[in-house]
Every structure is written in C-alpha cells, then in structure tokens.
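Before I ask anything, let me first share the structure, which is written out below as structure tokens.
Only a single protein chain was left out; the remaining protein chains are all shown in position.
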Amino acid sequence: MKVIDELLAQLPFAGIEQKEKTYSVSVPKDKLRETAEWLKNNPKLSFDFLTDIIGMDYTDSLGVIYYLSSTTFPSYIITLKTQTDDRETPEIDSVHDLWLSADLYEREVHDFLGITFVNNPDMRRLFLRQDWKGYPLRKDYDANPELNPIPLDNEDLNDMEDMPFTEINLEGERLEQHRKLFEEEDYVVNFGPQHPATHGVLHLRVSLDGEMIKKVDPNFGYIHRGIEKMCEAYTYPQIPHLTDRLDYLSGTISRHGFCLAVEKGLELEVPERAHYIRTIIDELTRIASHLLGWGCMAMDMGSITAFVYGMRDREKIMDIFEETCGGRLMANYSVIGGVMNDIHPNFQKKVKEFIPYMRKMLKEHHLLFTGNPIARGRMEGVGYLSKEQAISLGATGPTGRASGWSNDVRKIEPYAAYRQADFKEVLRSDGLTFDRYIIRLDEIEESLRIIEQLIDNIPGGNYAAKTKAVIKLPEGEFHQRVEGARGEFDVYINSKGDKFPYRVKFRSPCMTLVNTLKYIAVGTKVADLIMLGGSLDYVVPCIDR
Amino acid sequence: MFHFSVVTNWIDELLRTYLPDGWALFIEFVLIGIAILTVYAVLALILIYVERKVCAFFQCRLGPTRVGPFGVFQSVADMIKILLKELIKINKVDPRLFRLAAYLVIIASICTFGAIPFDKGLHVVDFNVGVFYLLAISSLGVVGILLAGWSSNNKYTMIGAMRSGAQLISYELSCGLALMTIVMLSGTMQLSTIVEQQTTAWNIFRGGIPAIIAFVIYLIAGHAETNRGPFDLPEAESELTAGYHTEYSGIQFGFFYLAEYLNMFIIAAIATTLFLGGWMPLHIPGWDGFNGVMDYIPPVLWFFAKTFACVFLALWVRWTMPRLRIDQLLKLEWKVLMPISLINIILMALWIIYIDL
Partner (left out) sequence: MQTGDFKDNEYLDEYVKELRANGVNIAIAKLDDLINWGRSNSVWPLTFATSCCGIEFMCLGAARYDFARFGWEVTRNSPRQADVVFCCGTIVHKMAPVLKRLYDQMAEPKYVMAFGSCAISGGPFKTSYHTVMGVDKIIPVDVYIPGCPPRPDAMIYGMMQLARKIKMQEFFRLPKQPIVAAADDLKNSKETEKGGEQ
C-alpha cells in the first residue's frame, strides 16, 4: 500500500522488504523502541494491534520479531525485527507500555530464550517453574532429564511472587531489582491449578478485599507440553497432529491454519472441494466450541442444566465428525494439500438435518438462560472492556467483537471458501459480559448460515492435492492467520529449506484473553471473576502450548 | 380417619400398665429417639435419590439406574461408602471446633425435624411455642457452618462461612416474619393447634392474599436458608470448590450432606404445616362427598405428598436458575423481601379484622 511504503521510507536505518501484504522492517537493537513507538503513534499508520512477539534463536544471535497489525488497514502486517549478538545476557528494550499485550509476550520470550526486556517490570518465567534450568527454545538447550528432574515439591509461593526486573534509569545506570507482587497484608486466594472453574489448569492468584477483587495474577504452565520445541524435530505432515491438541475445542481450525501456512510455502494449489469441506468442518467446530463455551459459562454461574443442554447439542456435531473424520474431539482431518479422506455419503444429509435442529435449540437456549432474570442481573453491567483496551490487549475473536472491534480474519483476509459465503461479522458495541455472552449465540447463527450456503455447493473433484512423499518447505518465513473459535490463531513457520521447520510459533488467542481478565476483573466480586472467565472462554492448553 | 395417635396412645398405655411411670417414659424416650434417627436417615437417603432422579429428568438424562431396580439403592451404597471413608487428620485446624461443627449442624437439623407434626399424635414435642422453637433451633445450624468455615483454616471455607453467615441471618428475618403472618391468623404458636384449625380450609386459602404472599416469601427465604441453588453461595461449587465443608471428609462431610437434604425437607414440611394444612386432607366446605373421599386417604400420606410437592418445587428452582451474587442476594432480602413481609403483616391484620371472621 502506498501510504505504508511512503511512511516506512522515513526510517533510514531500517531494512525494509515487502512480500505481498507483509512488510518486514529490520532495525538495530537500539532503534527498536523508537521505531515501535513511531509505528504505534504515527496517526497515519497507527499499528495499534500487536499480534504476537516471536523469539528467535538464529544460532549465532538471538532475535525478536514483532507482528504488528493496524485497525486502519487490517489486512496489512508489519514485522518488526531486531537481533542481539550477546547470548550470555541478551537485552532488548521493552514495549510493554505501548501495547498491553506485550507484557505477557515478553515474559514468554524471556522464559523460552532468556532474553531480558529492559524496563519490563515483571520478568518472571511465564510457563516453566522459576527454578527451571536452561532456555528450551534455544538451539543449544540441554534436554538432559537429569538437569530438570520431575519435581516432587510444590513451587514456593514466595518464588512465584518475586518479580525481578531490569531497568535503566535516567542517568543511564543499569539496575537489577526485585519487587513483590502483593502487599504484605493482602488476603491472597489461589484459584487453581485444580479448580472447577478455571477451565483447565490455570492458576490465578487473587488478592481480595472482602469479596472484592483487588488484583489478579495469572500463572501459566501447568499444561505446558513444549509443542513448539517438539515441532522443530517433526516433519511437516507430523506437526498437524500437535496443532489439534493446542486448542482442542477448535482443533480443526488450528490444524487448517497450519496446513494453509505450509501450502502457502509450497505454493500448492488446493482443490476447491477441499476448501469447501474444510470450511464446513471449521464452522461446525466453531458451533461445537461456542456451545461448550456457552454451557461452561452457565455452569460457572451455577446453572448446570444449561451446560448439559449445550453438551447435548454438541453431541450431534460429534456424530457428524465421527462419521466423516473418524474422531470425535480430535478430528485429525485437514492434511497438507487437502483433507484426510472424502466426506461420508451421509455427511450432507446429516448436516442439513442439523441446521434446523440447532436453530430450534438456540431458541430453547435463549429461553432457558438468556431471558433468565438472575442470569441477566449477573451479566449486565459487569466486566466492561473498551474497544481501545481490547485492541491494545489483542483480545481478538468474540471478546473483541463484543467491544466493537471488527477483527474477524474470515472477513479481513478470507481464506478457504469464506469468499464464496455471504455472512456478516457479528459486532456489538457495549463490551460487557452480556455482549460477550450473546455474541457467541449469534455467531452460531451466522455459522449455520455459512454452512447452509456451502453444503449444497461442494464442488466435485479431488479432496486433496498430490504432495511429494517428503515435504520440504523453501527457505523463508511463512505466516498464516485464521479465525479460531476464540480469536485469531496465527501460525508462523521459519524454514531453512529442510523437511523440518527451523522454528514454529503459534499465536494463542487465549493468552491475551487471560491477560484481559487481569484488567476487567479488578473491582468485581469473586463470583464475577469466575463468570468473567467463562465469558472470555479461554482454553488453557492453548495458552501453554 | 385413621390417626397415628391410636398407635402411640396404645404403646403408652401398654407400657404404663406394666411399668412405673418413670420407666415407661424412659423407654418411650429411647424408642422415640431411635425412631427419629431412623426416619431421619431413611428420609435423607430417599431425598438424595429423588434429587438425583429429578435432576436427571430436568437434564434429559436417566439418573441412577444400575444399583437396584431404578437405582433406588444408589444412596444406600453411597451411605455405606461414606461411613467407611477415612477421616483425615488435617494439620493446623482447630480439631475440637472442627469436629463440633459437623455435629452442631446435624443436631440442629434433627431437633427441628423432631418438632414437625407428621400426623395427629405423631409428634415428638408439641410446645405451645412450637413455631418459635422451630425458628430458634433451626438457626443454630448457622453456628455450625460458621465454625466449620473458621476452624478449617482454609480461605475458601472462610469465604464460604462468611457468606453463609450473612445469608442465613438475613433470610431468617423474612422467614420469621412470614411465619408470624400465619401465627397472627391462627392466634397460636402451637403447631398441633395450627393444623387442627385448618380442618375446614387450609391457611393459604383462609388467609387469602396475605397468606399467599407470605407463602411465596417463606418458600424463597426458606430455600435460601437451605443453602441450595440459586442461593448456594456458601458452597458455590464453581467458585469455592466445596465452600465451608471443603476440608471435611468421610462421615463428617456426610453430616453436612445429610443435613443439607433434610433441611430442604424441613423447610417444605414447615411450609406444609403452616400454610398447606399439615396432615389435614383437602376439605372444601359444602362438598361433603368429596370431603369424605379425601378423608379415606391417610393423613401421613397427605403430609408427605404436600411436603414432597414443595420439595419438588425447590428442586425445580435449583436445577433451573443460575446462582445469585452476594450483593444481589442481600439486596433481594433487605430491599425486597423484608419490606414486603412487613407490609404483609399489616395486610394480614386488616384481613383478620375485616374479612376473616
């Protein structure tokens, strides 16, 4: 785009490359902060959405890649890159005050690669225990199990609360300091790791004033399985089995995203039929996921019957999956070049039966829960998230759309068969809990519309393109955005031309959602914290990867 | 009409003919004690089974089907299991208070249970201040819950106990005021007399609109007192794991569990006694044939049928509504139920003066 070209030319120190809609801006380490500020605050550019921060180990140096997107031209992406040669004490300036989401992303990079972000006030490890030895995503990481045996004692809470940080003060002095997370007299309650309402093994440290919440500190890593590191040792066809297990409720969508990224790299022409099938399966997954999200939120608010109703309708989708894909939860359906096998002869019939059934049941769901005076009383006026905050936090998906931020990747950057379908992006403007709740039910409605349009028009032909026996991606970086059930799911693949990727990074939409919880839960009651968690509908294994 | 008083009187006379009065009384006490405990336990098991079946019915499920025919022995199996479960010794709790709490809750519940008139003469204590006794003794349970939360030395139980304290003490007020409305109508606090008075028309019909309002308020407030959804804040499974009894295991937990179900029954039974005529059959003035047919149904059946209808109502609410938040809960009591109850008392007074004569 011309505006971006012209403006980027104002950066003399930056190396700029353009590939389609992605601009790559490489800057030296000491210019990073300046460039980031300029990109964010320049009124013409305003790259106000930090999609992801990717830590890289280039063997001789360590680097960081910032994926930036703008609400003015949402389909354009700027990748801001920088490197440091110092492998012992790598340091990069923090951008945590520019984007609220940067806080957790920087901690993640610090955890995996040992890069310290100067001036970030919280440089604890994010996923691994504070006493973990080594940085696993470095290429020279020693995976010897003796170094890090299975711990049998619980992590010390004092360790967990101790926040080290490095700052450079006005005189240019470098100071290493520690700060406590909570005050001495705070009444701190642990929610999790084993707790019925944390949707997995999330650990929330919450300080309370009576029933009022003063501060929330999420603690991740209780299901960190090291998927990104594992991917580096797997071939491309093997990796999709892991992506299914990231956000298992929208597993087919993440898998679709990964396959699209590889196909982009291979410049592989995928048959139309595969695109249609993938889209229908994705939308079915979205419905199933929203139904579960709806049910879980109701359960968090104490209405177990609603949860059972949601699960009942979800089983219908599971039946369809089981017939066509062979699995219930782990569909394992998309493969590089198409889908695993052709649809079952009953597929279209069953899906067509499902659409009117679901419409009928949606009415029942509204009747049971949406109109319930207690439920309305609980949800209305609680948990306000403004549009600016949502963008800065990177709270994509239904959460962002409930605050009025149009961020649907299916609309911004249509992939698969979404171009052929006529659907509208559901937007609400209030950003309250009730909006986040109702938007999911509305999205089910929209998904049904998409399926309705596509199901009768699945073109003939092959269901998968032929691929080589050994898939090797050409050298370079490949990035693909897809719209998961909970928000934007991004796949980043860095290839060195091998049959294994050099680095794979998945953007977890859920991590930003938990970060959101930190901001919107303050000042609410304990019961609201649980409900807000339900309304954000995060899946913990997606965060921890 | 067959009344249980025939049986009780016969036992009493039998014992007194063979034994001196003191011994006869002593044996009667023991018999009554055993009977109360047995009925209490059996009722609890039945209630647990009923709740699980009803809950399944609301959720398109089947509920227990495997243990015995239609799963009726499911709660028996649960009881055997829970009786033999280990009682964990927990560090850093106050052991005496910790144990006492469970007993307090169950004792308060049993004492209330004893005062309920199941039939004419099937009645342990018949005070002239029966209603007052019911209110007084049932609110002892909250002490047990507070103690449990405090002595467990756990933050969840502590929050649960504090919520429960706030909740039970507030709802006690509208509960009491709703019952007072009926006491005004009856002019007595003696439960047996209140039931006897309802021969021609149950209080809910006799008392007209004020009685209906009082009945609804009593059902809401009573439901809140049993700590069951949508008022299950002290337990709040999804918030506080298991609320005030998080740290209890084995039979100590069983006590809380039983008491919870029995309290539900007790609230329904009090509602039945005061509003729905207790064991009194349905009589419609003027319809003598109909009344005669109704009289053939034993009063005990009447009592349990009415009570279980109220229990079913409670279960229906429990499995449909989401939970309230603590501020909404207190707002409901202090800003809605309490003022309405107070006005309702005045209404009742007017009703008695001008209409019910």
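Going in written order, the chains are labelled A and B, and every chain counts its residues from 1.
By definition in this document, a residue touches a chain if its C-beta (ideal position, glycine included) is under 8 Å from a C-beta of that chain, and two chains touch if they have at least 3 such contacts.
Bear in mind that the values here come from a model prediction, so they are computed numbers and not experimental data.
Novice: For the chain that's not shown, point to the residue among A:Pro151, A:Pro356, A:Gly497 or A:Gly523 touching it.
Specialist: Among A:Pro151, A:Pro356, A:Gly497 or A:Gly523, only A:Pro151 touches the chain that is not shown.
Novice: For the chain left off this view, which of A:Val27, A:Val308, A:Ala464 or A:Ala527 is in contact with it?
Specialist: Per the contact definition at the top, the residue touching the missing chain is A:Val308.
Novice: Sort through A:Met212, A:Ala233 or A:Val522 and give me the one touching the missing partner chain.
Specialist: Residue touching the absent chain, from the options given: A:Ala233.
Novice: Please identify which residue in B:Val7, B:Ile88 or B:Ile169 touches the non-displayed chain.
Specialist: Per the contact definition at the top, the residue touching the missing chain is B:Ile88.
Novice: Of the listed residues A:Pro90, A:Gly114 or A:Pro541, which contacts the missing chain in the full complex?
Specialist: Considering all chains, including the one not shown, the answer is A:Pro541.
Novice: Can you list, in ascending order, the chain B residues touching the missing chain?
Specialist: Residues of chain B in contact with the hidden chain: 52, 56, 59-67, 71, 73-74, 76-82, 84-88, 237, 241-242, 245-250, 253.
Novice: Counting contacts across the full complex, list the positions on chain A that touch the omitted chain.
Specialist: 127-129, 136, 141, 143, 148, 150-155, 193-196, 200-201, 221-227, 229-230, 233, 241-242, 245, 248-249, 292, 307-309, 311-312, 314-315, 318, 328-330, 540-541
The working rule: only the chains that are shown with their structure count from here on.
Novice: How many Å are there between the centre of chain A and the centre of chain B, using C-alpha atoms for each centre?
Specialist: 50
Novice: For chain B, which residues count as touching chain A in their complex?
Specialist: Per the touch definition, chain B meets chain A at residues 58-61, 155-156, 159, 163, 229-230, 232-233, 236-241, 319-328.
Novice: Within the complex, which stretch of chain A touches chain B?
Specialist: Per the stated touch rule, the residues are 187, 189-190, 195-197, 208, 211, 298-306, 308-309, 312, 368-369, 372, 374-375, 377-378, 525-528, 530.
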